[in-house]
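Just dropping this structure here.
Presenting chain A:
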Amino acid sequence: MSDALRNGDGTARAQILGGIRRSLRRGELAGEARKVVETRLAEPPRGPSVARGQLPQAEKVALFCQWAETLNATVARVGPAEVPGEVSAYLARNNLPATVAMAPSPLLEGYDWASQKMLSIRRGRGEGSDQVSVTGAFAGIAETGTVVMASGPDHPVSLNLLPDTHVVVLREGDIVGGYEDVWGRLRARYGKNLMPRTVNTITGPSRTGDIEQAMELGAHGPRRMHILVVRD
Partner candidate 1 sequence: MPSTRPRRVALFVTCLVDLFRPSVGFAAVKLLEEAGCSVEVPPLQTCCGQPAYNTGDRATTRAIAAQVIDAFEGYDAVVAPSGSCGGMLSHHYPGLFDDDPAMKVRAENLAGRSYELISFLVDVLGVRNVAARYPGAVTYHDSCSGLRELGVKAQPRNLLGSVQGLELREMKTPEVCCGFGGTFCVKYPEISNAMVGEKSADIAATGADTLLAGDLGCLMNMAGKLQREGSAVRVRHVAEVLAGMGDLPAIGEPEHG
Partner candidate 2 sequence: MESTAHAFKANVDHALADPNLQDSLAKLKVGFSERRRQAAERLPEFEALRDRARDIKNHTLAHLDFYLEEFERKVIGLGGHVHWAPTAADARRIIAELCQSVNARTVAKSKSMVAEEIALNEHLEALGIAPIETDLGEYIIQLRNEPPSHIIAPAVHLTKDQVADTFLEHHAKLGFDKRLTERNDLVAEARYVLRQKFLDADVGLTGANFLVAETGSSMLVTNEGNADLSNTLPRMHIVLASIEKVIPTLEDAAVLLRVLARSATGQESSAYTTLNTGPKKPGDLDGPDQYHVVLLDNGRSGVLGTEMQDILRCIRCGACMNHCPVYGAVGGHAYGWVYPGPMGAVLTPQLVGVEEASNLPNASTFCGRCESVCPVRIPLPKLMRHWREREFEKHLTPKAVRQGLAMWSFVARRPALYRRLTAMANRMLALFGRADGRYQALPLASGWTRFRDFPAPQPGGTFHARWAKRKA
């Protein structure tokens, strides 16, 4: 890689920024005007509040489940001890192989997988041949039944995408109202302005409407998404 590519072309940069400033009939932002935008960036104002996600926690969980199912995911509400059994049962119900690729996360290790004698588990990133993955979720969004995945050593992104079937383990306490609540949790976990490499917010299985506008599931990502909503 040439230096120009490594650092960007200073001339081109000056050309674009200069062009913008000429068009806006001002120089580089300075003084009070700059302070105003810096403040807006540091203390982001929220948009109009969306009422439907602003509910007591139990109703948030119910709304999450309702939207997730409406948008083609399936949901099972279980207690912590029932998680491994529900995964096995789900695979059996859908005639899927009892082999899963699992995210190496402390959350998932907290469950008693050894209880599932027939279940074969590989921990690691997703591979092109994986049929089923099991991952945790950073949060759930009640407003749209969306699960939020934060990448990291405990959650490879490929597990969200490559398998045909994605089983998600989501704790009720991680279900929040809207995006804004997710941003708050991300800032609290990773630090302000810092993010994991990838945050996938996923609403139902992969789909496409590209042939005659008719919705078909399983375009490139999972055809099925099963969400275990776990009581605290």
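Throughout what follows, a residue touches a chain if its C-beta (ideal position, glycine included) is under 8 Å from a C-beta of that chain, and two chains touch if they have at least 3 such contacts; residues count from 1.
If you want to know what made the cut, all candidates are chains of the complex that A comes from, given by their letters.
Keep in mind the model is a prediction, meaning the values are calculated, not measured.
Participant: If you apply the contact cut-off given up top, which option from 1 or 2 ends up touching chain A in the complex?
Facilitator: 2
Participant: Provide the residue numbers of chain A that touch candidate 2 in the complex, in ascending order.
Facilitator: For this pair, the touching residues of chain A are 1-2, 5-9, 12-13, 15-17, 19-25, 28-29, 34, 37, 40-41, 44-52, 67, 70-71, 104, 124-126, 128, 144-146, 151-153, 156-158, 160-162, 178-180, 183, 186, 193-214, 216, 218-222.
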